[in-house]
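The other protein chains are all here in position, but one chain of the complex has been omitted.
Right, chain A next:
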C-alpha cells in the first residue's frame, strides 16, 4: 500500500489546525466557568468559590418557584425571579446533590431577572436560589420532596 506524500501532509495540516482550535477555543469560552465551585461537595464551599461569600440575606424580592413534590428527580422545573434592581447573576444550589451548584446565570443589563430551567435532584432536599445584586447576596430556599432520585441509575 502506498500513501502519497501530499495526502499525508494534508492530513497533518488539517489535524493540527483542528487540535489547535479545540485547545484554544474552550479556554476563551470557559473563562467564567468555575471548576472549583461546580465540583465542590459542600454547598457553602460552592457558594464561596462561586460568589466569594456564603453570607446570604433571605429576601422576599427573590422568588424561587419549584414544585413541593417532584415525582421524578431527573427533571425538576425551577424558576427564579427577582424584583431587585442591579441583578448581576442568579445561581441555583441543590443542597443534597453530590455537587450542590447546578447553574449560574449571568444577567446582563437589559435582561430581566427571570430565568427558568430544569435540574436533577438526587433526594429530598433544600433548593436555594442566590441572587447577586449590587454586590450583595440575596436568597430564597424551598424544600422539594423527591420520590424518585435523578442522579444515579
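Throughout what follows, contacts are C-beta pairs under 8 Å (C-beta built on N, C-alpha and C of every residue); 3 or more make two chains touch, one makes a residue touch a chain; residues count from 1.
Criterion: contacts and distances are computed from a predicted model.
Novice: Name the absent chain by its UniProt protein name; which of "Electron transfer flavoprotein subunit beta", "Carbohydrate ABC transporter membrane protein 1 (CUT1 family)", "Sulfur compound chelating protein SoxZ" or "tRNA threonylcarbamoyladenosine biosynthesis protein TsaB" is it?
Specialist: "Sulfur compound chelating protein SoxZ"
Novice: Among the options A:44, A:63, A:99 or A:124, which residue touches the chain absent from this view?
Specialist: If we include the chain that is not displayed, A:99 is the one touching it.
Novice: Which parts of chain A face the unshown chain closely enough to count as touching?
Specialist: Touch set of chain A with respect to the missing chain: 22-23, 25-26, 29-30, 32-34, 38, 74-76, 79, 94, 97-99, 101-108, 110-112, 114-122, 150-153.
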